[in-house]
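Just dropping this structure here.
Complex shown without one protein chain; remaining protein chains in place.
Our next item is chain A:
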Amino acid sequence: MSKDIKIKKGLTIKLKGEAEKILSSAPRSRTFAIRPSDFHLITPKMVVKEGGKVQAGDTIFYSKRNEAVKFVSPVSGTLTKIERGAKRVITEIIIEADQQDTFRDFGILSPDSSSAEAIKTRLLEAGCWPFIMQRPYAVIADTEQEPRDIYVSAYSTAPLANDCDFSLKGKEKELQAAVTALSKLTTGQVHVGVSKSGDSPFNGLKDIVLHNVSGPHPAGNVGTQINKLGPVNKGEIVWTIAPQDLIIIGELLLTGKFHAERIIALSGSEVKTPKYYKTRIGSEAATFLYDSGLKDENVRVISGDVLTGKKISPKGHLGYYSNTVTVIPEGDDYELFGWNKPVFNKISTSRALTFSWLTPNKKYDLDTNTNGEHRAFVVTGVYEEVFPLDMYPLQMLKACMVQDLDEMEALGMYEVAPEDFALTEFVCVSKQPHQQIIRNGLDLMYKEIG
């Protein structure tokens, strides 16, 4: 049963440098990188050694906790280096790409006629399982448990985010294959949230329940949609998958190949010509960054959007899950009397000599400055204005900080992911690291209860 979702609380952050709806192909990347830190709480167990040859789709490593969860190469080439950090933790696996791709052939699997077991086995062996995230805990889905429902948000409201209606265009066949396959893995349904005003490729697909979503950010966050459609209760599990990952799953089923293609939105005020690029998971960011050109040296390159992405070096590689790359100025400079003078060029939810309320449609050029120092929680009532989930954000954060598991559970910790606290973090007067606090809380729960 379709249900429209409309939220009122929230904040759409309008930034300069939105990606123009032009699709270019990024030059082929020379090296590819997989960062195990993209897969939260996964300890990699290497299969391929340094110097080993891989095809696209060959397993590189699997999860130490669960051997069935495999991670595969997005490209064919030679594994040249395994970078290690403190305590010999693997930080990056570098693969030097061949001139031409060779794919490992997993064989075609018809989503309509295959059993749930066959689909699951295929997703696991072809390295598509890591695309499936679960709540509670916001980690890669448990292979043993059947989800109550599966949620996909094909509507992005995050600042400068990838417009799914554009980047998914023409991929109806793959999407259909993926959702049909996934619908067999759940006792419930596959819920897809689409923009109310847009023209989504999901319109008209079968085996899904379509929901029209409207409202300010975080309306497009899958967490918000879950909270409005069917909040996660204790003991339940739901899965979430990003729409571009559905395409990779669909390709796998239809062609038998792991086709790690990404259409990324290169955006941000420091990009000369922000637009969309066709590239691949783990590519060098430089391949498209320098194709578009950067305006300045002192910039921050973010694999993801400005609220939830990860910082990468301009010479670094695209993150495993990212479909947006944002480049904004670093804010590592002092500002004279920045705390009391009237501010016109930055966003604020208050009106304390800040004037962004006068110009709701203005696009801003925000930098990475924290605009103040870290403090204890003082101001109250600010988070609630931008937090549409039916729970108490401040109390939740405090429960996580004091590691009170009972309180966390009672307040609704099973329902949230760190990204749900990105906006409260953005508006936080005390500059507290909300997403980190929630992540630590979830990890603690996972360790103690999960």
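Keep in mind that, in the parts below, contacts are C-beta pairs under 8 Å (C-beta built on N, C-alpha and C of every residue); 3 or more make two chains touch, one makes a residue touch a chain; residues count from 1.
Convention: contacts and distances are computed from a predicted model.
Peer 1: Which of "Branched-chain amino acid ABC transporter permease", "Na(+)-translocating NADH-quinone reductase subunit B", "Succinate dehydrogenase flavoprotein subunit" or "2Fe-2S iron-sulfur cluster-binding protein" is the UniProt protein name of the chain not shown?
Peer 2: The correct option from "Branched-chain amino acid ABC transporter permease", "Na(+)-translocating NADH-quinone reductase subunit B", "Succinate dehydrogenase flavoprotein subunit" or "2Fe-2S iron-sulfur cluster-binding protein" is "Na(+)-translocating NADH-quinone reductase subunit B", the UniProt name of the unshown chain.
Peer 1: For the chain left out of this view, which of A:Pro27, A:Pro314, A:Pro433 or A:Gly450 touches it?
Peer 2: A:Pro433
Peer 1: Using the touch definition up top, pick the residue from A:Ile22, A:Ala68, A:Ile108 or A:Leu353 that touches the left-out chain.
Peer 2: A:Leu353
Peer 1: Among the options A:Asp207, A:Asp367 or A:Asp404, which residue touches the chain absent from this view?
Peer 2: Spelled out, the listed residue whose C-beta touches the missing chain is A:Asp367.
Peer 1: Looking at A:Phe103, A:Phe166 or A:Phe377, which makes contact with the chain not pictured?
Peer 2: Per the contact definition at the top, the residue touching the missing chain is A:Phe377.
Peer 1: Tell me which of A:Leu23, A:Val47 or A:Ala410 is the one touching the absent chain.
Peer 2: In the full complex, the listed residue that touches the missing chain is A:Ala410.
Peer 1: If the hidden chain were put back, which residues of chain A would touch it?
Peer 2: Counting over the whole complex, chain A touches the hidden chain at residues 13, 15, 159, 231, 233-236, 300, 302, 306-309, 311, 326, 328, 330-340, 343, 346-354, 356, 366-382, 384, 390-392, 394-395, 410-412, 418, 421-422, 425-431, 433-436.
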